[in-house]
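The other protein chains are all here in position, but one chain of the complex has been omitted.
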Amino acid sequence: MVLEAPTLAVPAEPRPAATPAALVGGQKSCRDVTQDICAPLERRPTGLWWAAFLGAATLLAIGVASVWYQIATGIGTWGLNRTVGWGFDITNFVFWVGIGHAGTLISAVLLLFRQKWRTSINRSAEAMTIFAVICAGLYPVIHMGRPWLAYWVFPYPNFRGPLWVNWRSALLWDVFAIGTYFTISLVFWYVGLIPDLATLRDRARGLRRRIFGVLSFGWDGSARTWSRYEMACVLLASLATPLVVSVHSVVSTDFATSVVPGWHTTVLPPYFVIGAVFSGFAMVLMLMLIARKVMSFEHYITPAHIQAMCKILVFTGSIVGLAYATELFTAWYSGSPYEQFAFANRIRGPMGWSYAIMVLCNVVAPQLLWSRRVRGSLGMVFLITILVNVGMWFERFVIIATSLQRDYLPSAWSGYTPTMVEVGALIGGFGLFFTLFLLFCRFLPMISMFEIKAVVAEAQHHGHDAKGEEPR
Amino acid sequence: MLSALNAKILAVLMLALGAAVLAGTAEVHLPGNHEGYAPVQPIAYSHRLHAGELRIDCQYCHHGAETSRHAGIPSASICMNCHATVTAGFDAVLQERERAEREGREPERIVSSELRKLYDALGLDEDLQPTGASTPIEWVRVHNVADFVYFDHRVHVARGLACETCHGPVQSMERIRQFSDLSMGWCVQCHRDSSVAPETGAGRDRASTDCAGCHY
Amino acid sequence: MDRRDRDDLLLPFEDVASSRRGFLQLVGFGITSAGLASCSRGPAVHAVPALEVSRELVPGRAYWIASTCGGCEAGCGVLAKCRDGRPVKLEGLPGHPVSRGGLCPAGQGSILSLYDSRRFDGPQRATSAGHQPASWTAADAELIAAFERVRAAGGRVRLLTGTAHGPSTRTAIRGFLDSFGDGELVVYDPLSVSAIADAHAATHGARILPRYRFDRARTIVSFDADFLSTWISPVEHTAAYTAGRALDADPPRMSRHFQLEARTSLTGCRADVRRRLAPRDVGPALSGLCALLERHAGVAGRLAGADESAPHRGLLERMADELWATRGESLVVAGANDEGVQVLVNHANELLGGYGTTLDLERPSRQRGGDDRALERLGAELAEDSVDVLIVQGANPGYDLGGRLPVDRAKLLVCCAQAPDETTAHAGWVCPEPHFLEAWDDGEPHTGALVLRQPTVPLLRDGRTLRESLARWSGDARSDRELLRDHWRAEVFPRQTARSDFDEFFDRALHDGHVVLPADGPRVSAFRADAVRPLDRAAPPAEGALELVLYAKAGMLDGRHGHNPWLHELPDPVSKITWDNYACLSPATAKSRGLAEGDLVRVDLADGSGAVELPVHVQAGQHDEVVAVALGYGRAGTDRFTAVGPRWLEGRRTVEPGGVIGASAATLVGSAAGRRRFDGAAATVTPVGGAVELAATQDHHSLTLPGSLAPKGHEVREVVFSGSFDDWRADPGGAVHRHALPEDDLWPEDHARATTWGMTIDLARCTGCSACVVGCQAENNVPVVGRDEVLRHREMSWLRIDRYYQGEGDDLRTLHQPMLCQHCDHAPCESVCPVLATVHSSEGLNQQVYNRCVGTRYCANTCPYKVRRFNWFDYPHESELENHSLNPDVTIRTRGVMEKCSFCVQRIQEAKAEAAREGRAVRDGEVAPACQQSCPADAIVFGDLKDPDSRVARLAADPRAYVVLEELNVRPSVRYLAHVHNGASEEHGHGS
Partner (left out) sequence: MNQRIHVGVFRDEASLLSAIAESQERGVRIVDAYSPYPIHGIDARLGIRRSRLTIVCFLGCLTGLAVGLGFQYWSSAVSWPVNVGGKPFDSLPAFVPVGFELTVLCGGLSTAFVLLMRSRLWPGKSSRAVEGVTDDCFALAIARKDASLPAAELPALLERHGAVEVRLEGGS
């Protein structure tokens, strides 16, 4: 997919006091911002949107059929075995949790660092987080042998003694981590949406107005409310920042706290967190590139944003490379023959090809972004984001499948070949994610209007270029 | 400040809470709890009469309780230990004797309608002679522990536990009724309380709360 | 979870036996679940008590009936565990003269055939539309009339049977056949050792099979005899063999076992010294050995010089020296069904003074009574159409003999099979026999050692023993039990003096399952040395041809268990392959012919008399000039297993409808000098294109890691430790590599307890026979999953036997290690379960609570021993009837839950309940898990590790004791005792 350079949108009503800003292209006023961002929601959907939506819904339908069949028939419809108890299921889970991380980081961490360039992308990044966490949360449920009893992982009062849950299990930590992460992300996202929902409400008529009226909680833009609101956002951001670090650390303990060679290592939490940031940013960038094209947001998602994101990618990609190296060093330095064998097997064993994909996509491909020319080519950037996502999926696959495949007793070694049903579940995750994302694009403002307006106003007010706050 | 809407919401919440509290005390059970279950049995056997008035030992009929995990529902032949001669209630027999005396004849054998069912099951005719056509009695089972529990009567009897502890005042039940809720929490609570063995048991074998005590 | 476990199973026989013999009344107690009425207020479950109370039968209480196994002819004792009127498990009968408490896989599995829905129900008459059911009255009337006609005409009557029949049946047969002018009994064994008896006829003047006393032998030389797995009486041999290798005896003793063999047998895997020897070299090697022994003995025989050209001469010399050094306690055996070879074996044993010690002629074995030459004569008679009546019992010649015995040429063929087979297809009448668990019977495995069989369940299918049928046909109306008792009263009772009252004697014999009468051995003549001839090396097979070796697999044996899914799914103890037979080729041969595992080949006899298509299995340690094929496969009707295992989108059937499991190699059994020939025939192996996957339960066959991946200095996983007897004597714990683990815990011990259930497994005793695997399956309701699921590595066995090869060819060393849940005190699986479905008990058990499990499989991932098994699907049984073989004391696990070895916690609970009832503590040895109970080698010991006087605690303190993966510090409750062999140190080496 080749994306054209931003073209100038014709403002509905030319305004004299326009702001030249690299973070908001064109000469935009508050009204333009409202108009540009709300317009796609108030028009009939475009053919492109329909095509994308039907495509995503088809993927989702494949996923639903696969999962339904699997739940009705048994986990045996997946290619797992007595040795490899997790495969695509937990790979998908970790992958989607990782994707989710960028949203929170962009909105929370960059908010705390007062990075103005986040404003164009934070809304959709947060939405992405929520959808990714929904996708992620589904896999641990369907991977259970008896998903209809999944509620047993919650410590609810019961007549069994009462019998509680095992607080020592990393899977249980996952329940709380993912649950908290989803809840806090949702709250953060929704709180951020309220002013924009009010804007939509005030532009709408009839039923739409009623719906947005309910959803916008009676927002009136009062200065007192704004004051509390900003404080709440900072507080939520401060909470979300350690949360985002904790979530993937906890996910990594699923592996790190077990005795499987290749899993049992303390490097996993930072390794997982940085990997999550990496894959999340790649996914955000990919979605931005698509949305910018599909929703005609070239003025709001500018080359400056893309440049900034690319720099983060190359930075985090390098850390991921370092993590891979550290892991190998640790295995060698540990002196544990089991660890050493696990990594030798990972790289040169029967599934060595997956390790090669992982390294090529995650470590080598992003290095191209050192080049300004590559960063300038939207096509190349798009390709690299896809590669990074593929690579990060394989990273999790490598960790899970190759470690389990050959552990302690050679008699129990086996292999792993996914079935069509499993592939269907993988596809379904993407279907669900893109379906939700497309619905979001269609019904909710993709870009935070009030924050853009603040950026525009600030630039106008101070009369200088908002570009000055481009990230390092 | 309590706005009108807030007040409404609060009221609904209070109502819901009240309903929940009521439900907790009333005869509403969660699924799987069959406490109080007292189905109609094919023969109107009275535990009140047999265990209460006549004071027949529980294990006279439920003899498996001592040696097996199942206490067992007694065979019809056990009933026949008495009911080979006792064919009706004492009152009915007395009345017939009086009537016969009045009418100046030998009293006839009175067979109560419920015992007739027993004899039918055993294939016995009017004179309690076998006809060869027997049909087993389909009692409705009352006490069902949850699935996947291995309950063993023999251990509990050996430890000197009274039948009433779990089965309740059977001697006063006309029709047998489930007395305890037979939930896992109920079992476990008793096992916790019995961490010291009753006088009969050896000190080392306390009631266990290990999963594999019941689930295997 | 959707299946009520035990109570439904109490309603067993309504469909099969309620009309018969008032069975429901006997069953005592049944409960029917009236549909899923759970939405109504009450659970509508009906309970149907028996009308008549039974004194012995308390619902829910197990009782045990001593009997004799019918899985093969060895005559091992079994204890049938019965619940609610039916047997649910077979166990070894302690103190039995043959099996000494052990039981083999086939014996364990034979209970399943009782509940086989294919069995005949009453006699069947052949009609144009196939077999039609008939009544016994009609069958008897018609058959008696037919016999009468033949008798009057002086016709020829032949009774063809397998070996197993006891004195009472022998008497009945004799009486019946004698009533005809030309009546003769022909006995054959599908796995024939006829030549041994023939050789003894030649050398000792009596056609007998000696009883081999491996326990008395200090030096054992075996040529191809797989005596620990399939040869004559494996349980007996295993018990004796391990008794001869007792490290705990005072002084410790260990026999030295030389094995020279063509294929890689389980017995070869246990040998202290193993060399490959092609079948054609057996004769020359034995001649050479005898010549060397003659030299030792100072006898100038005909064999002088035979050692000059013998293969493996150096080894032969060593063997001769060692045999001679332990003369009187030496034993030479050979598996070949060749009289020349067996005469040489007799000669060697005679020179070594083995007769009377290691070979018992006083109580010779009757476990193989077949006479191949009589069978050959019968074949000739049938071919001439001169047999008027052929009665077949306890054998399946239509399959066993590869169609070479024209049974359909008999004018009247009467079959006494239990279920349709290859022979009944031709039968005019089928007069089905009952299953051995339903019938009265006796047997005589060793002359003078009589065993008894008694019914454990009323007839599930209408059948009649041959004894009873013969009595009816002779006009005798006595019941089968009376026939048996009368025979014992008349013939057996007078031969003993211990008891004076017959009823008391008979009851005692029933209780013990056996009675040993004073020895009354056959008279044998002095050794006739003139029968001994040197055997020359046969000409090698033509260029490109290989020597064919036909063998039996443990469990499947000669094919009689071909309808037993447990035994099909039992991994072969050596190849670890399930559900198939295959053509074994050595790695070098496979490589030179460009063949890989699973490639389809055709094995043709060079003389063109037979061929079979099979996949290739590359078998380490096999002779390069040999192709080995297992008998017992390709049974008709095995497409019944098409329904075994789950059916789903990508699932593949175990067998296609109309197909068979494996391929029958019985057509390849040749004939030499009137005897059935199992090895040495020239055969060609031709690829036919295509390949199949062989469903093996093990992918990596060695403790050595794949070369390029192994960390330096750690090329071998230290999981099984092994050392030589000499090294053991010098340093009993020397073979074990121990890790220095910190004494201190990360956290204080929070879980002090009085009892810790634990297990020791003595690898020096374990032979890998796999009896424990089937025993565990039977006890714990472990499902059969089918070939495809095994291929997907989803076999369900809780107990597996890991087999590791080290080296290749003559240097092949094989180690077996039973692997089951280790019940770790610091169990990695427990910490990771989110819902507390697997936690530790106060007695040290790693408990798996099926009904709490949600199926995350995290525990299985993190288990270092990979012993946890997940229910990928529901695994229904083939038929309702088969469900009755389920153990009512163990939950049937539903799909989606994890399961694993529970240390047979149901047995622990039972023992505790009984102890509580009797007001005492559980005694040491009172709890024996199924694996320990059936182990013929007594390798497994279970008990309380905290009790210093318990047997298991004493063994756990043995210097050889170690835990697998000690360095993980998960603190398993299973201790292994390092393997000890009696080879030279360098022959087996140290550390795996």
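Order of writing sets the chain letters: A, B and C. Residues in each chain are counted from 1.
Quick note on the criterion: contacts are C-beta pairs under 8 Å (C-beta built on N, C-alpha and C of every residue); 3 or more make two chains touch, one makes a residue touch a chain.
Because the structure is a prediction, the values reported are computed rather than measured.
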Checklist line | Contacting the left-out chain in the complete assembly, out of A:Thr58, A:Ser222, A:Ser371 or A:Thr417 | finding: A:Ser222
Item checked: Which residue of A:Leu239, A:Leu328, A:Met420 or A:Leu439 touches the chain not shown here -> A:Leu239
Check: Per the definition of touch given earlier, which of C:Glu261, C:Asp281 or C:Glu830 contacts the omitted chain?
Finding: C:Glu830
Notebook entry, point to check: For subunit C, which residues touch the unseen chain?
Noted result: 747-748, 750-751, 825-831, 833, 836, 839-842, 971
Margin query: Take the complete complex as the reference. Which residues in subunit A touch the chain that isn't displayed?
Written below: 17, 29-31, 34, 155, 161-168, 172-173, 176-177, 179-180, 183-184, 187-188, 191, 194-195, 198-199, 201-203, 213-232, 235-236, 239-240, 242-243, 246, 250, 253, 449-451, 453-454, 457-458, 461
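In this text, only the chains that are shown with their structure count from here on.
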Margin query: So the centre of each chain is just the mean of its C-alpha atoms; given that, what is the distance between subunit A and subunit C in Å?
Written below: 58
Check: subunit B to subunit C: how many Å between their CA centres?
Finding: 48
Notebook entry, point to check: Which parts of subunit B, given as residue numbers and ranges, touch two or more other chains?
Noted result: none
Item checked: Where subunit A touches two or more other chains at once, by residue number -> 163
Notebook entry, point to check: In their complex, what parts of subunit A are in touch with subunit B?
Noted result: 158-163
Notebook entry, point to check: For subunit B, which residues are in contact with subunit A within the complex?
Noted result: 30, 33, 181, 183-186, 188-189
Next item on the list: Name, in rising order, each residue of subunit C that touches subunit A in their complex.
Entry: 646, 648-650, 698-703, 705-706, 708-711, 713-714, 717, 719, 789, 792-795, 800, 802-804, 817, 819, 828, 831-836, 839, 852-858, 860-862, 864-866, 868-874, 894-898, 964-965, 968, 970
